[in-house]
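The other protein chains are all here in position, but one chain of the complex has been omitted.
Up next, subunit A:
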Amino acid sequence: MNVERITEKLNILADAAKYDVSCASSGSKRQNKDKGLGNASNGICHTYTEDGRCVSLLKILFTNVCIYDCAYCVSRKNNDIKRAAFTVQEVVDLTISFYRRNYIEGLFLSSGIFKDADYTMERLVQVAKKLRLEHNFNGYIHLKSIPGASDELMREAGLYADRLSINLEMPTEAGLKLLAPEKNRQDMITPMNFLKDEIILRTEEKKLFKKAPMFAPAGQSTQVIIGATPETDQQILQMSDQFYKGFKLKRVYYSGYVPVLSDSRLPALNTAVPMVRENRLYQADWLMRFYHFKVNEIVNHDNPLLDLDIDPKLSWAIRNLHEFPVDINKADLRMILRVPGIGVQSAQKIVAARAFRKLNWDQLKRLGIAINRARYFITCNSPQYERRDLTGTAIKQYILAESQSKYIKNSTVQLNLF
């Protein structure tokens, strides 16, 4: 092993891959078989970067050589940076050695496009194939498909990878045209459609024949960059909703644009990364996926932008005070899930527990609900009801005042940057 060379490659190709935010390693059901190495189902984050994002996969580019010139991307053709490329064997060795030491759950492999889509995609597939067939590796593998790769290669990728993703990059077609004029959205949508159909087909097959091979068991995901182009949150979330429904995506990732290049089409180099906004988008996305919210309840014509100072659930509650108070001891699960300060797990516990007795403030608190937010929206088996005749604005101010200390600390972290 040429230690110096491999270290250099890893530094370059991990650095270039870090802007891809997809990190999840859950959602697969791959078991360890024949006393092999690893399994994939747990979704463990093994460490966290200093910016607080989780690390669960070895996330690298196969190469940062690229024939395209997308304005937002560090690997773009016209960016003057050091280039490198791994060999298939090098990626395999790194993955196995890191996995054996329990550093990672598996591999996330993406790539710049050298030569053409198929040539690149073929290498990614080779890595996955080698890991599975030669090393009996059952850890998680996520391949980023190269738009324009042939159906045949996509099908092979699905047989060895747990998840496949095709990044939309920009929330709208217009945004993409502006920043990546050589690409077009259809090249991304066609393979997504292909994968969707293939996944459905294979799942049916698996129901009939237990022995049928798994096909991308963790499904497909995508990523959009936010803040590089001027889309509203409404446009972004509506796009997600459409992709969740139309393509059965497992996840949409939102990546706050980190200014790395100076280009007249892009925000200036000293623009702050829209971290709060990114966080609010994830919260809104959760509301759609786990809390039964419809997208137009969260953002709509009157409210095209998410509140930056409060989370979208609280924001919805304040706009819909007529739905409250919710009686914790009677309301159905759907409505309990809509109370600010109550998460999915505590909501389920509440419903289970009240079959035995009526719950009061103290018990609710110990069940893990955030009383300081919830108390304005619920009644329970305690006499006081906190909302009295407060207006939405007043409730917002009370809640913000109470979480102020936390809030101020957070914002100083951001201000310190510049």
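The working rule: a residue touches a chain if its C-beta (ideal position, glycine included) is under 8 Å from a C-beta of that chain, and two chains touch if they have at least 3 such contacts; residues count from 1.
Following the convention adopted for this analysis, contacts and distances are computed from a predicted model.
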{"item": "Identity of the absent chain, which is to be given by its UniProt protein name, from \"Oxidoreductase\", \"Glutathione transport system permease protein GsiC\", \"Acyl-CoA/acyl-ACP dehydrogenase\" or \"TIGR03915 family putative DNA repair protein\"", "value": "\"TIGR03915 family putative DNA repair protein\""}
{"item": "Touching residue (missing chain; options A:Ile44, A:Ile81, A:Ile371 or A:Ala401)", "value": "A:Ile44"}
{"item": "Hidden partner interface residues of subunit A, rising order", "value": "1, 3, 6-7, 10-11, 14-15, 17-19, 31-32, 35-39, 42, 44-55, 58-59, 94, 97-98, 100-103, 136, 256, 258-259, 273, 275, 349-350, 352-359, 363, 366-368, 409-410, 413, 417"}
